[in-house]
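The other protein chains are all here in position, but one chain of the complex has been omitted.
Let's turn to chain A:
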């Protein structure tokens, strides 16, 4: 019974083919012709797993969308939405998603100022009946410590990110100070 147990040397196919050619293996295995006719996209050769050293990083990009900025602002302002996510429903729209869609609608109508857009969207949603509870003032003051997760990671090469990568956190902080002073929604600080 001939065979080659060297799984690190070549692929299963190359070893079988060579054994057949040498005459050591008498009978062609069942799968041989099928592999010949439909080979895989990559030959299954063994490779040693080597660690990456130094600054070498994987070439995998983050997936980011322009709507992510709006979502980030929303979550900073309102915390996680009041409505629980219903994952059973494939067409479910969360509060945040409704917010984002309304924001984009208003943006298409011609508004450019981010703060104004934000406020307008909030008002529009309230008008529709979606309750938005603002996170208390103590939370917004703590927003300074959340700056690190706000800024995008350094190896972002995604084309979905907008070109103007203005420093986001400062704009947000400045923006949040005013609305929270305007209307205190009564959320007691934690």
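The rule we apply is simple: a residue touches a chain if its C-beta (ideal position, glycine included) is under 8 Å from a C-beta of that chain, and two chains touch if they have at least 3 such contacts; residues count from 1.
The rule is simple: contacts and distances are computed from a predicted model.
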Candidate names "Small ribosomal subunit protein uS2m", "Ribosome biogenesis protein NOP53", "Calcium and integrin-binding protein 1" or "Pescadillo homolog"; UniProt protein name, chain not shown: "Small ribosomal subunit protein uS2m"
Per the touch definition above, residue among A:25, A:117 or A:132 touching the missing chain: A:25
Touching residues on chain A - with respect to the absent chain: 1-7, 11-13, 15-16, 19, 24-35, 37-38, 40-41, 44-47, 49-50, 52, 58-63, 90, 158
